[in-house]
Structure formats: C-alpha cells, structure tokens
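Heads up, one of the protein chains got dropped from this complex, but the rest are sitting where they should.
== subunit A ==
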Amino acid sequence: KETPYDLKCTTNNLQKWDCSWKAPSGASRGTLYEFCIDDRSHSCYHLARTNIEIPALSPGDHEITISLQDAGSSTSKFILNEKNISLIPDTPEILNLSADFSTSTLHVKWNDKGSVFPRHSNVIWEIKILWKKSMELVKLVTHNTTLNGKDTVHHWSWVSDLPLECAIHYVGIRCYVDNLLFSGHKEWSDWSPLKNISWTPDSQPKVFPQDKVILVGSNITFCCVSQEKVLSAQIGSTYCPLIHLDGENVAIKVHNISVSENSGTNVVFMIEDNVCGTVVFAGYPPDTPKKLNCETHDLKEIICSWDPGRSTGLVGPRNTSYKLFEGFSGKYVRFKKVDVSANESYHQLLLQMVPNQEIYNFTLYARNPLGRSESTILVNITEKVYPYTPTSLKVKDINSTAVILSWHLPGSFGKINLLCQIEINKINSVQESRNVTIKGVENSSYRIAVGKLNPYTVYTFRICCSTETFWKWSKWSNKKQHLTTEAIPS
C-alpha cells in the first residue's frame, strides 16, 4: 500500500482514544506523519510513529487525514466514529489475595480505578479461580459494581470446597465496562496477572479440614497433604475413592454426611505404616426452644425452663449455649448445658427478680457452631407463682371445735393474695376441703383459724397453696394429725 492504512482506535477510559495505523510500504522507521482531525479546531499532530493518543471525539463522523511528511501525495483519509471504537478497559490488578485457611476462604481485593472514567459506568468483573499446578479452572464468577468517578477498592470472598491447604489456588480478574452511553464496541479487558495462595506443608502428613463442624447432609471434601503415597481413605468404616491432587496429596469427597457420634466422625488416610486423620462433627443448629416457661416459687427468683427440641448431635465445646435476656431491665444470664444431665429435654435458668418489676420480656437465645435460634415470652410474674411446698404445718387449739393452723411458705408475697386449700380428714368420714384466701406476707409465716370441727376428734390436716391469680398449686404439705379438745360440759 502506498499510503497509511488500517486505522484502528480503541479506548480504555472513554476519555482518550488510542489510534494506530499501518505504515505504507517503503516507509522507513523515522518517517514523519501528520495526523489531522477535521473538527472545529482542525487539530493536527506531527509524529514519528504510527500511533497516537487523542482526546475522545464527540459522537458522529470525523474525517481523519494521515499524511507522510515530505512524501508528496502520500495521504490517507479515514472516517472515524465512536461506533468504530473498541472500549477495552485496562488490565485490572489484584491488590491483595489472602486466605483464611480455617474457613477455606479466599479474600480478593482490587482497585477499580474508577477515577479514569468520566462517567458512571456499570462494570462486570469476572473472577476465575484455578487450582493445582495444572491450573484447573474451578470457579468462574461475575461480580457487578459501578464506577463512580473515584478509585474504589473492592473485596470479594469465596469459600473453596477443597481446603486451601490441599492445593495451590490461583486467582485472576478481568473487567467489562458496560457504559450505556458509549456507542462503540465493548470488550473484556485482559486477565490480570494471577495471584496464588499455597500452604507450606511440614514433614508430617496432615489432613484438612481439622475438626470442622458442619450441617448434617452437607457435602464436604477432605484432603491429606502428604510426602508419601496415600494408600486408602475412609470416613468411619466406609472407604472412599481417592482424588489425586498435586504430588502425593489426595482428597476424598463425602456426600450427604450423616450425624456424627459424640466424639465426631473420623476421617482417616492410610499411608505406608502410618495413619493420619481428622474428625468432623456433623450436627444440627439449635432448634427453636420450645415450651419456654418462666415462673417463680417465691417472687424473688425467676425460673425459666424450656425444651431444647431436636438434639443437635453436638456435645462438649460444640454444645448449644443459651442466654436468657430480659428486655426491660437489660439483665441476662447464660447457660451452658451440662452434658451429663440425664434429662435431655429439660433445661432451666435462674434469674433474680428486679425490684418492683412485675412484667418481664424474656428472650431466650440458643446458639451453637451451626446456627442460632430464639424464643420469647412476656410474663407478669405475679401471675406465674408456683409456691414452694408449705412446711412446718402446726395445729393449735382455739377451743374444742376450732384450731389455728400455721405453716411456713417461703416467698415475698406481701403484695398479693394467696389461695390455699386445707384438706381436713376425719377417720371414717368423708374428706373435706376448704379454700381460703389469705393476705400474702413477706416473712413467710402464715396462720388461719379452722372452725366447725367436732370436739374430741382426731383430724388429719394438710395444706397446699397457690395465688389468687392462679397458676399452679404448690405440692401438698406433710399431713398433721390432731385431736380436738373435749367440749366443756354445758
């Protein structure tokens, strides 16, 4: 070709266009060119190369003239339009790649260099994860952001199925600027240089993940990082096919794992006269606490009890912990289940009553490594009194047909009325029961007169109490036998 040809322009930031053309045959390296843009200012550039960076031109057609200096008629004319321009963003760069080995999580950090773009643009980031020295693609994911005229650092995290210790992981990123106002052709940037994460193995073979707690039914991959050949692998008593990674490292995939025993499920890799392993704890998150009930025996201490629901399969340090929080006072108390409690379904917490507070808004939080749940209950504690068993029941004569019963009932009942049942038994006679309402007291000592008895007769008394706003009867007191006095002859 005798004149400059094949003019192509791209832009990486919508503000500048990078144009290049082919030199005519016979043009030497030092050839001088004149590059002119037919716009209002008819700007021309003189240069000794076949590429130029020009300010982005306004939408519409622009005539471009490229001519060789000192070469007479060696001139080419081009029509340049934004439509012919390719928007190819600069290759992004990963600022930082870090790993949390305990959770097999990769954290990627990069700068979107939004400051070079004049206008807000949607950006699609494509992140690829490769593993093993053979760089097998394991994940390709897109992540959408918006350029806002300033440099913004973005973070993205990914949890690997394969523990990060098992194989080298590489991460690369590229982007696609989807500017809606740009009429030209949009393309992906190049991939960023790969960054990688690897674990430095020590001499002893090691299995990962270590002592993980997972949900029953999960799929999980275990691996053995070993210098020596791994012969076999099993979970519990079940052998699993080996997946070969780099070197002698191997992995196994476990599907739909079942609930573990207390001491966990063993995952074992057999190596020539050696064994290495880990333990996995497959369980459930805590159930929503059921039958949450709060009551008091004495209006001093509140007892909240609940049924934890389904067993989580997790014990010891992985057991469910509970926290009872009272919303009005902000008080709370913790509970770590003592595993040896035979009664699996009964849990209880004690909380001191708040002076002069009757209404309590309790929230019971349950939590274990797999999740949390909660239950709430709003109670007027004066309506939830379950008195202790009355004790020290005594009988004292008033006269031959009336006695004084006295007993001890612990509790600060000064502000409420008690309802008590007095059971009166006479030998060979029908049992009689009398309900009496008594003013509650603070000092726990009670007495009441019982009349209409027969003189010189053996009676057996016992008593149980509740509150006027009935919740539960106390247990019956011990029985007390008494012989009424003889009537005074009239």
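In the analysis below, a residue touches a chain if its C-beta (ideal position, glycine included) is under 8 Å from a C-beta of that chain, and two chains touch if they have at least 3 such contacts; residues count from 1.
Quick note on the criterion: contacts and distances are computed from a predicted model.
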Open item on the list: Suppose you had to identify the omitted chain by its UniProt name; would it be "Cardiotrophin-1", "DNA replication factor C, large subunit", "Dynein axonemal intermediate chain 1" or "Ribonuclease H2 subunit C"?
Closed with: "Cardiotrophin-1"
- [ ] Write down which of A:T10, A:S183, A:Q234 or A:T389 is the residue touching the left-out chain.
- [x] A:Q234
Task: Residue among A:L7, A:A23 or A:V268 touching the omitted chain - done: A:V268
Open item on the list: Even though one chain is hidden, which residues of subunit A still touch it in the full complex?
Closed with: 207, 210-211, 234, 236-237, 260-268, 273-279, 315-317, 319, 339-340
